[in-house]
Structures are given as structure tokens and as C-alpha cells.
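Excluded from the complex is one protein chain; the other protein chains are retained at their positions.
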Amino acid sequence: MTVLLEKDIRAAIAEAARRVRAETPMAPSITNTVTISFVANAQLAAGGSAAMVYLPDEGVAMTRAAGAFYINAGTFFPFYAEALPATARELHALGKPWVLDPVGIGIGNMRTDVLASFRKTPPTIVRCNASEIIALAGLWGLNTGSLVASRVKGVDSFDSIEDALPSAISVARYSRGTVAVSGATDLVTDGKTTVRCPGGSKRLSLVTGGGCSLGGVMAVYACVATPFVAALAATSLYNLASVRAAATTDGPGTFAARFLDELYKALPDEIAAQPFNVEECQ
Amino acid sequence: MTVLLEKDIRAAIAEAARRVRAETPMAPSITNTVTISFVANAQLAAGGSAAMVYLPDEGVAMTRAAGAFYINAGTFFPFYAEALPATARELHALGKPWVLDPVGIGIGNMRTDVLASFRKTPPTIVRCNASEIIALAGLWGLNTGSLVASRVKGVDSFDSIEDALPSAISVARYSRGTVAVSGATDLVTDGKTTVRCPGGSKRLSLVTGGGCSLGGVMAVYACVATPFVAALAATSLYNLASVRAAATTDGPGTFAARFLDELYKALPDEIAAQPFNVEECQ
Partner (left out) sequence: MTVLLEKDIRAAIAEAARRVRAETPMAPSITNTVTISFVANAQLAAGGSAAMVYLPDEGVAMTRAAGAFYINAGTFFPFYAEALPATARELHALGKPWVLDPVGIGIGNMRTDVLASFRKTPPTIVRCNASEIIALAGLWGLNTGSLVASRVKGVDSFDSIEDALPSAISVARYSRGTVAVSGATDLVTDGKTTVRCPGGSKRLSLVTGGGCSLGGVMAVYACVATPFVAALAATSLYNLASVRAAATTDGPGTFAARFLDELYKALPDEIAAQPFNVEECQ
């Protein structure tokens, strides 16, 4: 296995950020209704273009205009039983990158069935928290994970990043993609190289959609970069912008507004200079 | 009947606020798509945890993780005909507290049928405006109310708080719960004790979800306090935060952001010290 070098990773992040600003890439979504507005606003602020749909034929149609796609499982509608698998199949057939946020995994039969179905057409990037990746690995029958062991309770995580690492690596290897686990320290792995990002403000967890919108911005970046670089660039951007927004605000309302401003203002070299540690996967 | 003493009420409010901050209680919702993000953000800012679902089996599943639940009738989907009654039945069977916001009562057949069905599994707290509680009392056949007499027009109120008091008391007595009627002066009653809260900024009425999010925060508080204390504590928190947010802003956009900040920053003793008057119900 070849481990990526830190300087090459940083150069690729800066290049991805420059291309997003120059090309305004379109990353459509089927996403939840709670944070849909914040996802779109974050995608626009970060330099991309957004479009959200719900129906099966609309999801399939949008895969064509898409540089990459975002599927977020936060709120299910009855027609998602068809819309989400159909869109994933089309993305798989077209070879287009897509980001999955398996939020709420374990709640309801349809969500479980749909998330299980993605095993056949796996996402390019999974963006989630620690409990969710353990649950997803379990749902897909990868021996590192466990639907039972993980303590998914609603949408919050009750497992540590380090406990989630084996599941993150196994899902990344199975899907030949990247897994990004958000936490106090964020973890991004493609199954060969693991990067830990210690920065970011915990205030982002007081804003609904902090994680969902990160998945949307990863999809914007996945239009112009490899999944690994896209996930890491978006994570770095979020860590930078959240710290800056927290420094000038004293509560979650003005923080959220300021956070969008900082997504908009962050420079490619600043994004690429965020602290992270690179190591080879065991 | 025993009237609660003001000093005991204030102590209970402060204790509830301390527990919310310490325990981050989970109050899931089935709520409308207009204000769903603001509801979640208010619940997080106030110290709770939020999760929103739509489907029948997901509503039922979330009742188990819930300390309390929030059902808001603002926007109806076809599958709500099953989802809302099924979730209410489960909450009733589990004996878990839940908050109902009957917003839009009178619009459409399904909304009327579903709100009528709650008579059999009544909510622990009803959070509404004056016209809505008169309409709900009428819909449930309580002789103080009237679907005809109330002038529900869309989502705005056209009746006074004092005109709504008999309906509020009768619904509270029927449901053995609490009714909170929002207005220039807010009214909270459990059918024995009525509290009038004169504070708050009217600017909150220029933000969509001012009332909806109050119901969500009442559900957070209902995880750790009696329905009466939960409704009064959340109302007091809203009055405090809205006045503070209005003092530093000159329009509804920055007010909304600042309001979330103030929900986050309010101290238990400050919430408990908000002005209100206690009297025995006639």
C-alpha cells in the first residue's frame, strides 16, 4: 500500500479549493428537510451550486447534471424506498462520485432497507459520526461493525472516534472509497491512509445541520477532486470556518450566520494549512 | 384544589433549567417543514437534543428514545393520517409526556380528523394561540370551545387571551395536562392554577417558527419537569431571550440569530425570575 505524503495531500487540497471557486460545481442532493436549507447555503457559500429533489425520476435526472451527488438519510418519505436506490444505481452506472450521510441509521424499516441496499452500489464517501459508521459496517455485514454494539440513539453519537476506526477502514476498503467520521478529532480514511484532524469548534454541534452540510460540501469538492482529498478538504474548511466563527460570536445563532461567512471567505492556502496527522492504516 | 405557590414554581423552573443543561434531554418531533430547522436549533440552543421523523414506524420507534415528544400540525403529508395517531397512541401507552401544537386547526379534512383523534390520547401540553385553543376545545366537544366561533384564519390568531381562558382551562382539565396560550401576555394553566406571563418581545412574531419552536423547547423541558413547570419554564425562557435579542437588533433577521444566542446563554435563575402572576382557576 502506498501512503500519501502530507505535502502532496496539502497541495491537492489547495488545488481542489481553487477549482471549486473557479468552476462552481453542481452537487445535487436528496437530503433531509430539517437541514436542507443549511446544506444548500453551505454548498453555495463554499463555492458550489445546489439543487434538491425528492422523486425517483428527478433523482435519476439530476445525476446527469451532477459533478457529484449527495444522499442524506435524515428524514425518510415513503417514496424514498424507490428514489434513493434508483439514484444510487444510476450514479454507480455512470461512475459518478456520491456522498452518503447515513444519519439516523437504525430508525425504521425503510431506512434500514435502503441503507442496506447501498451495499450493492456503495457511496464514494461516507460522512457520519462514530456510532453511525459502526452501525453501517454492521448492516453491510463487515465484521468490524455491529448494529447491536453501536449505540445509535436518535442522531447523536455514543462511540469514540478510535472505536470507530476499524469500521471506517473496513467500509472504505469495501466501497473502494473514503470514510469521514466527524468528532472532536475528525477522521478521514481511504482504507490505506488515515488522517486525523484535531481542529474545529464544538459550537458547530449546537447548529442543526453542521454534519449534514459538511456532507454536502464534500459532494461539491468531489466534483473536482478524489474522494479522499474532497473529504479532507471539506473537513479542513469546516474546522477553519468553525473556529473563526466561534471567535467572533457568543451563541449558536450568530455563530451559524458567521460560519457561512467564513466558508465563503476561506482561502485555498488557508484550508490546506489546517492541522492534521497522516498515518498508514494497519 | 391546591394552588401552587409562586416561590415553589420559581424554584422548580430553575431546577428544570439546570437539569436540561446537565442532561441534554432528547425530545424528538414530527413537525412542519416550514420551521423544522428553527425548532431543532432552538431545542439545541436551549440545551436539549433534537431528532425529526415523518413515517409511522419511525415516530413509534422514536418514542422509546424520547424523554418527551413534540407533534406539530403545521404541514400535513398524506402519511400523517397514520403517523400522528400511531405516535400519540404509543406515547399514551408508554405514559410519556408530549406536546401538541395544533397550528392550522380547521384547514383540511385530514388535519381535522387527526386533531380530533387526539381526544382519545390527549397531549400532556398544548402549545397554541388563542384562536387555536378555542377551536381545539370545540373540536373535542368541550362546551367552552367552538370551531365556528373561533376565527382561525390560516395560522394567525384573532381572539384574545382572556377569551381563550375558559377553553384553555377545559382542555387542561380534560387532558389532565397543561395548556400554554401564546400572546402579548402568555397564559399557562393546568386547570387548577393559571399563570399570566406579561413579558416577551413582539418581534418574535415576525420570525416564522417563534411559536413552533417554543413547543419544541417545552418538550425538551418536559423530559425533566412536570408539564406545568415545563410549559412555564420554556415560556419564561422565550420571554427573556426575545427581549434581550430585541434590545440589540433592529430587524427580524438578526433578531432570530440573536434570539438563539440568548436561548443558549440564559441562566436558570434568570429564567426563573421572569415576571408572572399566579392565580387559582375559577
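Descriptive notes on the structure:
Lettered A and B in written order, each chain numbered from 1.
We take it that a contact is a pair of C-beta atoms (placed from the backbone, for glycine too) under 8 Å apart; a residue touches a chain by one contact, two chains touch by 3 or more.
Keep in mind it's a predicted model, so treat the numbers as computed, not measured.
Checked against the hidden chain, the listed residues B:30, B:219 or B:256 yield one contact partner: B:256. Of the candidate positions B:108, B:141, B:198 or B:275, contact with the unshown chain belongs to B:108.
Touching residues on chain B toward the chain that is not drawn are 32-35, 37-38, 74-78, 104, 107-111, 153-156, 206-209, 249-257. The chain not displayed touches chain A at residues 26, 28, 33, 36-37, 40-41, 44-45, 49-55, 57-58, 61-62, 65, 77, 79, 256-265.
Here, only the chains that are shown with their structure count from here on.
Bringing chain A onto chain B by least-squares fit of CA atoms involves turning it by 120°, to the nearest 5.
The distance from the centre of chain A to the centre of chain B, each centre being the mean of the chain's C-alpha atoms, comes to 34 Å.
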